[in-house]
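The complex appears here minus one protein chain, its other protein chains still in place.
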């Protein structure tokens, strides 16, 4: 089979579209943000991406129906007369090998380039290894001009972070994007790295909608963020009691948090 | 060499054939079931599948004759005037890398599609991590209609199982099968996951034969199941004695069970 | 680059040649035997095999000259008017991935088939996990007729060994060889598996030369075997003293044995 199979669901003409990428990763920040954006706009399914570089896995939904793991590209038409349309890339997995990462990214960029994409925003989490009360949004970009623009939206370009660079799809879409003459920005929400983080996703999305000039209702994401805040707070209390010699109730509550999405 | 080599042993015309897949996996349930089905029908060898995604290994039989590890497709002609023929896929291994899983599955599906297959049953085990007295058969399917039909045969579609989806050939044959316009069902026999489980294979097969309308003699499989039940019972007794401070005889009897097939 | 590069050093016409394979493996038995055969005949270099499935490594000889790791095919012309010529395959490594094993074996077989090879002998060690005083030669073959013939040369075809089949080049050359209409035999010398074993290589070679009807001087191999016997004996004594509470002199002498070839 082909290494990467992109199955278009319909044929569209888009107006100067912007690609927004958000796949699973640190704190699931990128995926949470991209999925929320897609659902709220809402964006419409445009193409499904299968690949032998994803795990050989199907998901089963609650009705017992299977679905092969995939990535999906959705599109949204701006209602403004002179607006730019959006493409949103989300999915179940990033490529599970370095070669797979390159192959999938290159094929998706090629597909998007043919739809007229010249600009990419990639969304990700940045693990701080400690609880982050109000997450900053760190940035990286393909050009000094983009850096300057993003600073105006509150994005932090830090001399030291991310020190080791970006590993995975969010970096690669920018790095390989340059071969398709695309400019782009990576928006990284600070997160502890311990559990999925809608609070960080919200911070990232707020920068994004500002930068690309769209409106988005954040109510549902805010609710999810507050729910996680509540759980995280309980965990912290439990740990504090535990370190003070007080039994902490159910064991390993932190591990459970990873499944809340 | 080609990634996957399918060597046909003869050329056949089949009537609306159904593909049944059962390869090694949890409790070897799928393989036990597919091999038993093939032997009892009996199904006739149709094609041998070699691949560089299998281990570089030959088996040696008791006469000293070697055989390269492979998968095999067998066929069976229904004796009924309006019956549907069967293809049974079994073998020594699933592909040993994610890419290999995709490549082998895709090639086998392509081969079967050319023989007219539009319907697939995949057989597997579902590890419960504890002894299962009378295994239920859990299901997953490609469409709501199939789910409804399988419920009538006693298949359980659980909201929670399998939570993480299906990994490996049994899921992939359904997931990739949709690209070949095939509909399908995965039948998963509950099993402890600790040893090979003919009891679970029997449960799975009984649903299958009911669903596809064939007769099968279960005497030999039942005998095998009772043998394993006997051994498992002894192990449990030994463990109980052991935990009560009574010596348990030969060490590590459970490990030996893995070799009983 | 090509996955496997076979560089012929000269163009030859051979008379019904037999391929003898011996690559590094358990106790280095196969490699010791094949290299000794090549040196004693002596066989002449025919082709060098490079591959990206070997490690990215060069060896440096004592004069400081580098050599890329490779396999080599050598040839020997029988002096008898009606004799059969030989091809000997040896080298530094087997393919380091399952795919690599398949690719390299298939390419070498293809090369040999074009030279008229219809018969293969593969040489290997069979680890017994304990010291073996006089190693038996175990066998596996592609046909019952071959099994019968090899039994006459003292080869043991055991119902239980090798239980799990053969993994690696020695099995694969027979398994894939059948796709090239080649018949063959694997000769496995029993060995402890703890160090390189010229005694076992000698046992294997003695069967081989008998089976293919050539003469070979075993003096040098016997000398090497006696040297290893001497060292192994010392190690055993040292271990015995050690287990009796007597200091054993230099530490870990067994580990050093691995480097004696």
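Lettered A, B and C in written order, each chain numbered from 1.
FYI, a residue touches a chain if its C-beta (ideal position, glycine included) is under 8 Å from a C-beta of that chain, and two chains touch if they have at least 3 such contacts.
In this text, all values refer to a predicted model and were calculated from it rather than measured experimentally.
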Message = One chain isn't displayed here. Which of the visible ones does it touch?
response = A, C
Task = For the chain that's not shown, point to the residue among A:35, A:106 or A:119 touching it.
result = A:106
Inquiry  = In the whole complex, not just what's shown, which of C:8, C:42 or C:55 touches the removed chain?
reply    = C:55
Note = Sole touch to the unshown chain from A:44, A:178 or A:210: residue A:178
Message = Across the whole complex, list the residues on chain C that are touched by the chain not included here.
response = 1, 5, 50-60, 62-69, 96
Request  = Spell out the interface residues on chain A facing the chain that's missing from view.
outcome  = 95, 98-99, 101-103, 105-107, 139-144, 147, 157, 159, 162, 165-169, 171-172, 174-176, 178-179, 186
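Note that only the chains that are shown with their structure count from here on.
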Query = Through what angle, between 0 and 180°, must chain A be rotated so its C-alpha atoms fit those of chain B, rounded to a multiple of 5?
reply = 90
Interface hub residues of chain B, defined as touching at least two other chains = none
